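Of the protein chains in this complex, all but one are displayed in their positions.
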Amino acid sequence: MPARFLEANEAVALIEPGSTLGVGGMQLAAAPMALVREMVRRRIPIARLVTSPSASLQADLPIAAGLVTEIVSPYVGFEHLGLAPAFRRAAETGALRILEIDEGSLTHALHAGAGGIPFVPCPPGVDLTDIPGVDRELFRRVVDPFTGSEHWAVPAIRPDTVLLACAVADERGNVAFDRFPFTDREMALAARRLIVEVEEVVPAGSLADRAPGTTLPSFLVDAVVVAPGGCHPTEYPGRYGRDEAAIVDYLRSAKDATGLEERVAELVAEDEDAYRARRGGTS
Amino acid sequence: MPARFLEANEAVALIEPGSTLGVGGMQLAAAPMALVREMVRRRIPIARLVTSPSASLQADLPIAAGLVTEIVSPYVGFEHLGLAPAFRRAAETGALRILEIDEGSLTHALHAGAGGIPFVPCPPGVDLTDIPGVDRELFRRVVDPFTGSEHWAVPAIRPDTVLLACAVADERGNVAFDRFPFTDREMALAARRLIVEVEEVVPAGSLADRAPGTTLPSFLVDAVVVAPGGCHPTEYPGRYGRDEAAIVDYLRSAKDATGLEERVAELVAEDEDAYRARRGGTS
Amino acid sequence: MTDWTATELMAIVMARAFDDGEVVVMGAVPALPMAACRLARATHAPNLEFIVGGSGTVSPEPDHLPASSCGGDLAPAATTLPLPDVVLLEGRGDAFDVFCAGGLQIDAYGNCNLIAVGDWEHPKLRGPGTVGLPFLPNTERSIIYTQSHTPRTFVERVDFVSGPGHPSGPDEERPYRKQGPSLVVTPLATFDFDETGRMRLATVHPGTTVDDVLQATGFTPAPGPEPTITPEPTDDELVTLRAIDAGGALRR
Partner (left out) sequence: MTDWTATELMAIVMARAFDDGEVVVMGAVPALPMAACRLARATHAPNLEFIVGGSGTVSPEPDHLPASSCGGDLAPAATTLPLPDVVLLEGRGDAFDVFCAGGLQIDAYGNCNLIAVGDWEHPKLRGPGTVGLPFLPNTERSIIYTQSHTPRTFVERVDFVSGPGHPSGPDEERPYRKQGPSLVVTPLATFDFDETGRMRLATVHPGTTVDDVLQATGFTPAPGPEPTITPEPTDDELVTLRAIDAGGALRR
């Protein structure tokens, strides 16, 4: 069926409270913040948050709002701008369970989830770290039936719902990425339910010239939310840059726990239109 | 290092006799025939031929020439034009060892080879077929350490050399696919040595606008051979169609074994320029 | 209009079997299932989507019916999935609704064989190979079609299962199987499956008798309701199909 075009509040209502949520976007780019903000406004609790190999505000904000019980992420931070304040505090106080994982194991686990592959033996590398030793949930030993050698393995990951930011949707709900798909397509293919925020809608047929691997057909997309500039304060590569002042402001507010709480309260008190008006137009 | 631009005869000389060779191209499209023909002319023996999920002449011709000991392929045929005569005869006479595999298991095995992943447990489906039961080399049982359930698994596949057809190379040896990459990129990433035939060479920097997933950087490419129309008689999608008359002619010649032998002898007696002149220009 | 070909009727019968909103996958030699999908989209199933084999094209609408599943003439398409993604989704098992498949042999339980007739080690006829048929059980249901309705094609038991059908006995456990094969379409007739998973004759095409069909079938179909006559193509179906098949691929 063609994807449905929904408002952000309708779309995030599809997230089952207490389920596993995947959020796309990498480092300071392409975070589906319009959807994440709406989820925070509606205070939807997330049992397990799965991120891209590197997440920033799309992980830190829901953690700041106290909505996340467990996280599967190889990185939550703000690159040159600093550490992730809510993630860090929650980790240090024990308020957040961290399922330690690295970029490779996560990418392969999502690929396995996308393909009905039950688990994946890990390539060399992670076995020389302390990562697989801290938790038996994501890493277990397996014997290669062809060689007899032993490896760490990770289970397939299939988030119940995945939130992504894409560049455009056509009128039928096919969506397209721009310059960098990151691991967002793997997460999309692994999703049981996929919600995509897009910068704009284009006529049906407009995506026909896009290269394979830069689009997702509508039958994989459950809902499309039109949210121009919705990645703010992260960037959408090639469309608009990140708002570093807004990110720095967020990080500063986190100097104490109440500062972050105020930020979350501020967000909850307004809708996305008000947010967009307040921050001014980056798009 | 930037890829070297070589003549076809120099490039195929990189194939170690008796090694594992991967050949790209899917069904009747994008078969790297200029390279395969040159390999046949030089009578390079292949211990194990690994194909895309569906191969045609790039598999049948080396088999017709008696160069192939074993094949790993989910399909060798000519779609609407008929069965693969040399493959069929060699299978029926026992002259060729077939390592039975399906599209999914092969694609996952190449992906594993590309990623240093030792083996892959198979998704559901192949376990309900007779395929895993006929040979222990490509399929063995493995227990999922997370659930305890049993699955078939396939080992990683890394061809010693891979031959592919791409659309273009830039002057530094970066290469680009056009409309359909098929599984050629997986095979390229799994290759220990990669030889690419291209339709044309474009200036350095020309591929900068190509989408991720439609190019391969030069450091993955060992040799580039410029061979316009080199996929003949298969097509290069979007550049030229297949020469069905030439394919049908090949299939007809195969009515008896000597007919195919004559075809191979004809090919060996001429170089690629002469071949190109004889067939006339499809490009 | 009555001058339709058996292949056109097959396309029309398959088109009728698709529901709106379904996602259909097909493999090599896609003209017939592709015609069926496009006809369904043009009539009762505007939201059906279909994926053409190795190309990964999604619902392409070229001005003719391509003979190959990987050709450059599979354009334009709304989007294109890289083939490895199609493979992933076939394994995932909840992305596709209908798989259109066939075989050198098709048996009474809907198992398909594209690998070998006779003993696998010493085949009488070596087929091309199975490609994606092992993924058949992962789609919600499958439609089997063949243009060769003979006792050599329709056998009691395939010599090699390369595309799994229904379990053919209580000892066969298939825990994740979905509906499995639901329809078989040939130039002579259509079959469905009874509750044991055995094929039974559903309809015979106009001009064909039940006896013709049984003679051409290498096994005894399960008993079932009296076969009916396959409804002829309507004028609307034929006109629409021929606009899709401007090149006459189904009329040769």
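Order of writing sets the chain letters: A, B and C. Residues in each chain are counted from 1.
Assume a contact is a pair of C-beta atoms (placed from the backbone, for glycine too) under 8 Å apart; a residue touches a chain by one contact, two chains touch by 3 or more.
Owing to the predicted nature of the structure, the values given are computational and were not obtained by experimental measurement.
Chemist: Which of the visible chains would the unseen chain be in contact with across the whole complex?
Modeler: A, B
Chemist: Sort through A:Pro62, A:Gly104 or A:Pro118 and give me the one touching the missing partner chain.
Modeler: In the full complex, the listed residue that touches the missing chain is A:Gly104.
Chemist: Using the definition of touch stated at the top, determine which of A:Arg42, A:Arg88 or A:Arg140 touches the missing chain.
Modeler: For the chain that is not drawn, the touching residue is A:Arg88.
Chemist: Based on the whole complex, identify which of A:Thr20, A:Ser54, A:Asn174 or A:Ser253 touches the chain you can't see.
Modeler: From the options A:Thr20, A:Ser54, A:Asn174 or A:Ser253, the contact with the absent chain belongs to A:Ser54.
Chemist: Which parts of chain B are in contact with the chain that was left out?
Modeler: Answer for chain B: residues 1-2, 111, 113-117, 170, 172, 174, 176, 185, 189, 192, 204-205, 207-208, 210-213, 215-220 touch the chain left out.
Chemist: Can you name the residues of chain A that touch the chain not displayed here?
Modeler: 26-30, 52-54, 73-77, 79-80, 83-84, 87-88, 91-92, 94, 100, 102-105, 107-108, 111, 123-126, 128-131, 134, 179-183, 185-186, 213, 235-239, 241-242
Keep this in mind: only the chains that are shown with their structure count from here on.
Chemist: Looking at which chains touch which, would you call it a line, ring, star, complete or other?
Modeler: Per interface graph, the chains form a complete graph.
Chemist: Of all chains present, which has the mean Cα position farthest from that of chain B?
Modeler: Greatest centre separation from chain B goes to chain A.
Chemist: Please state which pair of chains has more C-beta contact pairs than any other pair.
Modeler: Ranked by C-beta contact count, first place goes to B-C.
Chemist: Determine the centre-to-centre distance between chain B and chain C, using the mean Cα coordinates as centres, and give it in whole Å.
Modeler: 28
Chemist: From the mean C-alpha coordinate of chain A to that of chain C, what's the distance rounded to whole Å?
Modeler: 39
Chemist: Residues touching two or more other chains, restricted to chain B: which are they?
Modeler: As it turns out, chain B has residues touching two or more other chains at 104, 108, 111, 123-124, 179-181, 213.
Chemist: Two or more other chains touching the same residue: where does that happen in chain C?
Modeler: In chain C, residues 56, 75, 80, 82, 87, 91-93, 138 touch at least two other chains, as defined above.
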